[in-house]
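Note that this complex is displayed minus one protein chain, with the remaining chains in position.
Order of writing sets the chain letters: A and B. Residues in each chain are counted from 1.
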Amino acid sequence: MEIALCFVVAALFAVTVYLILSKHIIRMLLGVVLLGNSVNLLIFTNGRIQSIVPPIIPEGLEVPGEMIANPLPQALILTAIVISFSFFAFLLVLSYRAFQDLDTDDTDEMRIAEPEDEGLPPLGY
Amino acid sequence: MDQLNGFVSDFGYVALILPFLAAAVAPLLTSVLKSHSTWLLALAPAAAFVIFLRGIFEIAKGTVHRWGFEWIPSFDIAFSFRLDGLSMVFALLITGIGTFIILYSGGYMKGHKDQGQFYSFMLMFMGSMLGLVVADDLITLFVFWELTSITSFLLIGFDHTREKARRGAVQALVITGGGGLALLAGLIAIRELHGLTSLSDILEAGDALRESPYYLAVLILVLCGAFTKSAQMPFHIWLPNAMEAPTPVSAYLHSATMVKAGVYLLLRMHPALGETTLWMTILPIFGAITLVVGALLAVRASDIKITLAYTTVASLGLLVMLIGVSSETAIIAATLYLIAHSLFKGGLFMVAGSVDHGAHTREIHRLGGLARHMPITFVAALLCALSMGGITPFVGFLAKEEIYHALEYGDFYHVALLIAAIAGNALMFAAAFIVALQPFVGTKPQHIDHPHESGLRVWLGPLVLGALSLVGALYYGVYHELFSSPMATASYGEAVEIEIGWVPHLNLAFALSCLTIVLGVIIYLASTQIRQKLAQFLAAIGWGPDYGFDQAMRGLVRLAFGVTLIVQPGRLDYYMTTVMIALVAALFGSMWWADGFPSVPELPDLLPYEWIILGLIVFGILAVVVSRNRLQAIVSLGIQGYAVAFIFMLQGAPDLAFTQFMVETLSVVILALVMTRLKLSPSDHRPLAQKLPDATIGVLAGIGFGLFLLAVVQSDFDRSLSDFFERYSYAIAHGRNIVNVILVDFRGIDTMGEIAVVMTAGLAVLALIRIRVGRRGIRTNDPMEVTP
Partner (left out) sequence: MRTIIFRFTAPYLTSLMVLFSIFVLLRGHNEPGGGFIGGLIAASAFAIYGIACGVAPVRRALHFHPMAIAAAGLMLAVLSGVLSLLIGVEFLTGLWAFPTFLGTEVALSTPLFFDIGVYLVVVGAISSIALALEETETD
């Protein structure tokens, strides 16, 4: 399963990077959603898949009775999912507002912060 | 710090902090007392002067006072000070002349709206300069060194509404601050390579420094600091341009203080770094060129303040040249000239300011006949000029005799320098009387209305300094014993005796003095013609380091602008492409570097439903890429998200699976909400020429991550952290769901940060939405009342 997941992660990252490199904010946003999943699966696979028993200690025992799935990456990913969702929501609203204000979804035309034809700064003292 | 002894050390901190204290109260005091505040403010340098003077007998006997405290012990940096003959004379000049300068400022700046600020800057500069000359620790020295650069920036640019003043200030800061950085590098080199942390250490380790393979580097760095501060060619340009400052600044910075800092450093380092072939070559060459060119430019200038500025450049060249000669008499000559110069140049600058104030011009050909209207200023001017011209019985005479003594050898080296010295001195003689005599004699031009003295505070300083020039020479025994001899001893590194007196002896040096005076008189009489010839000559050249500075600054701005345009063109896709290429390079580079490429894996052996789920993910993401409409993109995104959730479910992570399900659902919902309103097609608009490189980068990144992950999976796994959580989850945290225990207990502080991030994102979204609503002025209606 680990090896199969490696290939899936590779495919996920390839598509993610391809989408993020596009100039249209909608596609970049789709890329951001995929980026979250890619990274989560990367971390998950990094923690190895040695067992598919959920990391829960059965009633009556002090420690897990058998080999369980690695709980650490799960804890890391759990918060990562929620955070990447809130960031996705933020980016979504941000690009929505940017689109409403600038009337374009092409990042090449979004030049408010760094205008295109900015001349030399003053050369005097 | 051990050697805490004597009166000076007890009051050492007081003397050092007095100018800064006065600077702190100056604005407030001045707003109450107007310019009369200077009577009180001058008490600060005067008190410091007295404190130092009380220690003079002890210092003259060769005692060295050291005091200070640990500052940053982990780096072996101390805030420590050292007072010996050299520092003592400088401290006395700084505080003594400083006292008169503060008084003079009170008279000169009377009625100026920012005079309180001016006095404050002046006193801050004084405190920095004082700290610089008594600093012992190298870092302390550097801190005060840069403080003088910064405070002089404030002073030179005081009239900041004029562009010329701003230019002068920037130029001084760039040149002296840049030199300061070179000096810092030199000092750090000394600290790191030799383990010497203070000047006292350095003075004891001269041989090691001179024989070190790093001597050349250290010397050049230190000289960069000294030459920029002491205005050696071609770094001299900031000095005349600093004349844009009010005259008290020029009188102070360019007589005894700022410009002497470099000379101080050279004298200080002379016992440790001097007397080598390099030292005796570099310094005299720079010094001699600076001397002759500076003196010529002094005669060429028509503004008396600029004339004085260039004579200062020339004098600094003379001092550097003498220090470079490195012999005992040369060092004596340098110390004598340094003291004499501080006195007469301070006085002459104040005279120039007084003339400017009284006659409202500084152009030499528009001045004349002021002697009857400004008699006291005239007397002060003459006293200073006689000392500057090297006429007995003034301290300037002692210096000039000693200079010729130091150079009266027949070899080429000394003869060449002697010729430079005679030429420079003759020109400076002429310049001295151009400033001090020409404005006062002859007939008064019509355009000068009511020339007048400007009050006690304005003429007191030059008169006292001129008188001291006379008294010092008359009582030369005391003068040598208390001031020049201890100073020369500290600079030379061995005890020296100075015998030169004001009574001339018939010898070669005296003959050369006479020759200098004759030449000087001739130049004075022909000054108008020489000025014209020099002006024509300079016009023919057309380019100078001053213009070069402007070109360099403009070039710097252009270069920065060009580089910014290349590095930050303002296009997001450019930035993203750069980031992604760097990512690919980091992935492959690190694996290649560590030889960590994975071995070829076996084909995975999976159950059919696992294949289906993995296939769903791949299908989902590919469908996102090729989607032609919004619905298709959203649905495909949802498919791959749920498939990922299934993977979590099947691989023993139920918590993750639930969370992923919820988040995917919400993502799809809000994406649908927004995208229906964006009315944009998610399909790709890129031309093929751009798709291909983007796709290449994407595929490479994918392969990189895949290989990276494979390599990780194929290596050994350290389960110790997970084992810890499993073992103690129930035992000490009383929880059976290990993931939850990690979140809320073991890694609670992490989770706390994460919920803070979630909350911040929520606030940001709210703010983004509110801004819009506020601008349009639309209040949202109750959607229940809107017909769907």
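Keep this in mind: a residue touches a chain if its C-beta (ideal position, glycine included) is under 8 Å from a C-beta of that chain, and two chains touch if they have at least 3 such contacts.
Worth saying up front: this structure is predicted, and the values here are computed from it rather than measured.
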Give the residue, chosen from B:Gly195, B:Pro375, B:Gly615 or B:Gly748, that touches the chain omitted from the document. B:Gly748
Footprint of the hidden chain on subunit A, which residues? 54, 56, 78-79, 82, 85-86, 89, 93
Had the left-out chain been drawn, it would touch subunit B at residues 654-655, 658-659, 662-663, 665-666, 669-670, 673-674, 677, 733-737, 739-741, 743-745, 748-749, 751-752, 755-756, 758-759, 761-763, 765-766, 769, 772-773, 776, 778, 780-784, 786, 788
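Note that only the chains that are shown with their structure count from here on.
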Which of the residues in subunit B end up touching subunit A in this complex? 163, 166-167, 170, 553-554, 557-558, 561, 568-573, 576-577, 580, 583, 601-604, 606, 610, 614, 617-618, 621-622, 624-625, 633, 637, 640-641, 644, 647-648, 650-656, 659-660, 663, 666-667, 670-671, 674-675, 677-678, 680, 682, 684-686, 694-695, 697-699, 701-707, 709-710, 712-713, 717, 719, 721-722, 725-727, 729-731, 736-739, 742-743, 747, 750-751, 754, 757-758, 761-762, 764-765, 768-769, 771-772
Touching residues of subunit A toward subunit B in the complex: what are they? 1-24, 26-27, 29-30, 33-34, 37-38, 40-42, 44-49, 51-59, 61-64, 68-72, 74-75, 77-79, 81-83, 85-90, 92-94, 96-97, 99-100, 105-108, 110-111, 113-116, 120-121, 123-125
